[in-house]
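Below is one structure. I have some questions about it.
A single protein chain has been omitted from the complex, and every remaining protein chain is retained in its original position.
Letters A, B and C mark the chains as written, and numbering starts fresh at 1 in each.
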Amino acid sequence: MLSNDIIQAHNEKLQAEHQFKLSYLTQLLDRKGIDIQTIIDKVKDFQVAIPSWALGTGGTRFGRFPNGGEPRNLEEKIEDVGLINQLNRSSNSISLHIPWDIPSDAAAIKQLLKANDLTIDSVNSNTFQDQKDQAYSYKFGSLSHTKSEVRNLAIEHNIQCVEYGKMLDSKVLTVWLADGSNFPGQSHLRNAYQRTNDSLASIYKAMPEDWTMLIEYKPYEPHFYSMVIPDWGTSYSLCQSVGKNAQVLVDLGHHLPNTNIEQIVGRLMHFGRLGGFHFNGSMYGDDDLTTGSIKPYQFFLIFNELVDGMQDASVKNPPLAWMIDASHNTKDPIEDLLQSVNAILTTYAKALLVDRIALADAQENNDVLRAEELLRDCFVTDVRALVAEASHQAGGALDPIATFRGAKVRSGLVDKRGFSVATGL
Amino acid sequence: MLSNDIIQAHNEKLQAEHQFKLSYLTQLLDRKGIDIQTIIDKVKDFQVAIPSWALGTGGTRFGRFPNGGEPRNLEEKIEDVGLINQLNRSSNSISLHIPWDIPSDAAAIKQLLKANDLTIDSVNSNTFQDQKDQAYSYKFGSLSHTKSEVRNLAIEHNIQCVEYGKMLDSKVLTVWLADGSNFPGQSHLRNAYQRTNDSLASIYKAMPEDWTMLIEYKPYEPHFYSMVIPDWGTSYSLCQSVGKNAQVLVDLGHHLPNTNIEQIVGRLMHFGRLGGFHFNGSMYGDDDLTTGSIKPYQFFLIFNELVDGMQDASVKNPPLAWMIDASHNTKDPIEDLLQSVNAILTTYAKALLVDRIALADAQENNDVLRAEELLRDCFVTDVRALVAEASHQAGGALDPIATFRGAKVRSGLVDKRGFSVATGL
Amino acid sequence: MLSNDIIQAHNEKLQAEHQFKLSYLTQLLDRKGIDIQTIIDKVKDFQVAIPSWALGTGGTRFGRFPNGGEPRNLEEKIEDVGLINQLNRSSNSISLHIPWDIPSDAAAIKQLLKANDLTIDSVNSNTFQDQKDQAYSYKFGSLSHTKSEVRNLAIEHNIQCVEYGKMLDSKVLTVWLADGSNFPGQSHLRNAYQRTNDSLASIYKAMPEDWTMLIEYKPYEPHFYSMVIPDWGTSYSLCQSVGKNAQVLVDLGHHLPNTNIEQIVGRLMHFGRLGGFHFNGSMYGDDDLTTGSIKPYQFFLIFNELVDGMQDASVKNPPLAWMIDASHNTKDPIEDLLQSVNAILTTYAKALLVDRIALADAQENNDVLRAEELLRDCFVTDVRALVAEASHQAGGALDPIATFRGAKVRSGLVDKRGFSVATGL
Partner (left out) sequence: MLSNDIIQAHNEKLQAEHQFKLSYLTQLLDRKGIDIQTIIDKVKDFQVAIPSWALGTGGTRFGRFPNGGEPRNLEEKIEDVGLINQLNRSSNSISLHIPWDIPSDAAAIKQLLKANDLTIDSVNSNTFQDQKDQAYSYKFGSLSHTKSEVRNLAIEHNIQCVEYGKMLDSKVLTVWLADGSNFPGQSHLRNAYQRTNDSLASIYKAMPEDWTMLIEYKPYEPHFYSMVIPDWGTSYSLCQSVGKNAQVLVDLGHHLPNTNIEQIVGRLMHFGRLGGFHFNGSMYGDDDLTTGSIKPYQFFLIFNELVDGMQDASVKNPPLAWMIDASHNTKDPIEDLLQSVNAILTTYAKALLVDRIALADAQENNDVLRAEELLRDCFVTDVRALVAEASHQAGGALDPIATFRGAKVRSGLVDKRGFSVATGL
């Protein structure tokens, strides 16, 4: 954690410039009949979970270029998320990955979380890698494996994840099933689906009633011919089969080229089955770049769909789990996460500006250009001062990244932790 | 119709070469424990419907280059399909498109169908174009339109299609909904879905109980931002909502780049919701090329999934509707259709050769290479003589296209029908 | 043309709101050391040509829904572009399409152009359609056709286009070659390339020395297996072979999924071979939507590359031809074009704001985040008031679309011209 004086000092330096921009934005929104503080309050309430596995340097199969100071254990990961949250006041929870983050002393971890103003968001199982001395290999699948021994091992692992989650007051199990096949014929596609369905049902039954199971989908990688859960339709049908607390998790990078993701988001909310998000950015595939870094307008359209659904009383979708899932191959991981959260808040704020009554009217009358411009106007409006103000009002930094850089946090971490490589992807 | 003597004469000329190949294939399959006549019989039973709208020259928005002799009315379309079926004995039905194929005299049409050994396969509605003097325009949608007047017009049109179908003993209504939007904001995505759902439910209620509604999906074109029914997941959820006789129709060209179509096919059969196929070939989008002309191995893998599902007693999927839906921009339409049906039969035959017991064993034991080779072996086996023999045994031509060319059918049609352009796409 | 009073009156109504925004933007830029008038002047100088074929309602192969008032001849097309230019003062030229826009009386057309403050930008040949009574068909190609008669016809047509262009003081011939094949084997790929090369060389030789030939590329449509000029590499190699005044034309919609277009733009400028642009927007393919409507950030990155190249003295690229090439299927064509030009100017203005010295420094030192944020800051800055001011200073409307709507121009055009359909796509 930084001394709050540092944040304070930084904010003071930026204050004049900030007020210049905020004051204009306040008037601009006022002329549209929007009270800026109402939007600021909503932005302050919005919290995005940070994944424990994204605090180290990421890489590709071709290599990894670590830049030092990476957290060496769960405690240091909590420390890093605590710092992020201290700076932006919008990241008050952490997603755990088992077995990387097994808490050796749950009470101590809860203490540490509390000291950092954090909670545990979700627990993520890992059946895409073999752990040392594992009884059976996941080489040919886990929950969908042809052999019941392997499936049972994977089921038990997921149930174990729920147990760890219970210790730390989480209520969400996230299942990303990496099972699939590399060649035609390798897998019996229908049977693999049914085995997966049965395995998920077993895990679901073992979950407490107030837990949610998030089922993620992905069209390819790590398998390159078929994935057992490749698309939202498959996730959705599994949720229907498994139970009412099973929900689809949308990872922005897990779609085929040219997919209209915002429409999928709307569909799932309409069905009451959108459970949450893995935010990131991508140009080609599961590139795991900074959120909003490649297609910011599509990202706005996704948030427009989310806000529209959340504001519509007829939509019976449960509250969503907001999480980042990105990889930081060239940027400093903490800076990258601060940048991503900022992009999320900025985009959320823009979606909150949409005049939904005017939009509904333009849509009803098929005034294509006017409907489009109502959205574009909000996207083009520069709301950065609003997001900075939200952070400021909540006790965070006006410019979290500049504060982080100014305080030379990374070099301090390198001094302390050295160049060991964090668990993660 | 051709004189049967012509077909006979042609077959005689090819007989020696045919026997040489057939005799080898018979032995080859026999060595694998496969009785060739069993496969031939299945191929003979397989019938693919010809769409009335594909008997003329196709085109793109940039233009069309007609080559003459196109059918000028429903009677001539039936004539063309009758000829195709006479040549290959595998195309004994025709798909109608309303309003292009409204039968002015149903009794006479039934007579003509009978004379040509044909039946009506499905009836296809058209709400993607405005007809002369139409009360409301479909410019901004039909079944999903914001205005109830327009939705009702489209609902009535579909019900009218069912009425025409009843006159001609069809039992299938195919709905390809071209509704969508070109720009973000233009359409309220959730509401458009719900309106579509309600419209389809109204049509469904008006259908006789023994009718099937096929709901097609397509990711883009004619709209380029969103389509109301873009993917199998949407079609599937609409079918679930509408009723048990609603089924998903898969058009091979209606997928985003790199989609694993065979897995979708397996999924839908597993759910008992695969209603039928629109066969064609594509490289980039909805290219509507000859079936099997671009990715013949993927086409085989799709048939492998189909045959696997059809042979599995635990799969409760109804019988499928097999239809071609292609466009013939540069080839002679009749030749192109003969080529497509041949590709379908050949691929079906190959899928019938798969040793499913050995494959299941290799899959169960994760012998990836062996499982793959069991499929590849069937794909690589040259079964053309088997398909020719099936046609021959059924009274058709050994080589339908060569017979068609040899008899100079097209120039006869040009003489008779001239250069008018058929209704169609 | 509108009465200037109407524009004046409209501007007055918007003046207060405009000044509020402009005054803030002026200060904001001033704090960054940017003089807003310098940017405004550059925006005023930027002129985008309007294609004659985009003034009517566009469509797809599935249909077209005209909305009336479309221009019936070249004179009325010039009138429409004159109106656009009167409103935005940034569209002072028109691209002609031959044979649709053959001037029957060149002197009169030149007179009309002058009266409308317009010039002719480029002349576009058409060898993707057959014209009535054409000696040979382009069904199987034009400049790449196997038969010299057909090639010569296409060569002559292009030379004829140059002749028409000379009459109207154009100096640019744009060649979009739609030649290609639908099936493997149909075309000999190497020979088709060489024939195209030779045909283009013949046309080039017939051009005056001060003319430029723009060679466009497109990966698919209207052919769906191969296009003779599918990518920038092919256009570029043809330009190298044909002569120094041959340049590559980039149409934003003519790329495979996920293409990094901005890098192609940079490459071609580096080689001194970027001749011009066809602006439009797309999500799936050659969707021909409003410019900037789908991927505005990518569009900004393209302009960033352009401005960077234009400001770099070491880049020896000739001045570029800026043209729109879009289709208006659901929006009013004139409104759509006004919206597109506005998006182009806005994006150009943002690219002009980039601090290239700071950016070069961040790049040199591999400060990834800072380099990225330097660009994002400009993209996120709302410069709409600046573009409005540029139009205003040049005598145009502050809000061209609102002025067009307010003056009820379209209904006047419908009254005058009725519902005939314009030539075009």
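Just so we're on the same page, a residue touches a chain if its C-beta (ideal position, glycine included) is under 8 Å from a C-beta of that chain, and two chains touch if they have at least 3 such contacts.
It should be emphasised that the depicted structure is a prediction, and the values quoted were computed from it without experimental measurement.
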Residue of C:225, C:279, C:348 or C:404 in touch with the missing chain, whole complex considered: C:225
Chain not shown: contacting residue from C:66, C:257, C:318 or C:406: C:257
Among A:165, A:184 or A:309, residue touching the chain not depicted: A:184
Residue, one of B:134, B:258 or B:311, that touches the chain absent here: B:258
Sites on chain C contacted by the missing partner chain, in the whole complex: 139-140, 146, 181-191, 193-194, 219-220, 225-226, 230-234, 236-237, 256-260, 262-263, 266-267, 269-271, 297, 301, 304-305, 308-309, 312, 315, 359-360, 362-366, 368-369, 371-376
Residue ranges of chain B at the interface with the undisplayed chain: 17, 20-21, 24, 27-28, 31, 257-258, 260, 283-284, 290, 293-298, 330-332, 335-336, 339, 368-369, 372, 379-382, 384, 401
Residues of chain A (touch criterion as defined above) contacting the omitted chain: 59-63, 65, 67, 128-130, 137-140, 178, 182-184, 186, 219-222, 224-225, 257, 282-285, 287, 289-290, 293-294, 329-331, 425
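By our rule, only the chains that are shown with their structure count from here on.
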Chain pair with the most C-beta contacts: A-B
Distance from the mean Cα position of chain C to that of chain A, given in whole angstrom: 39
Multi-partner residues of chain C (at least 2 other chains): 257, 283-284, 290, 293-294, 330-331
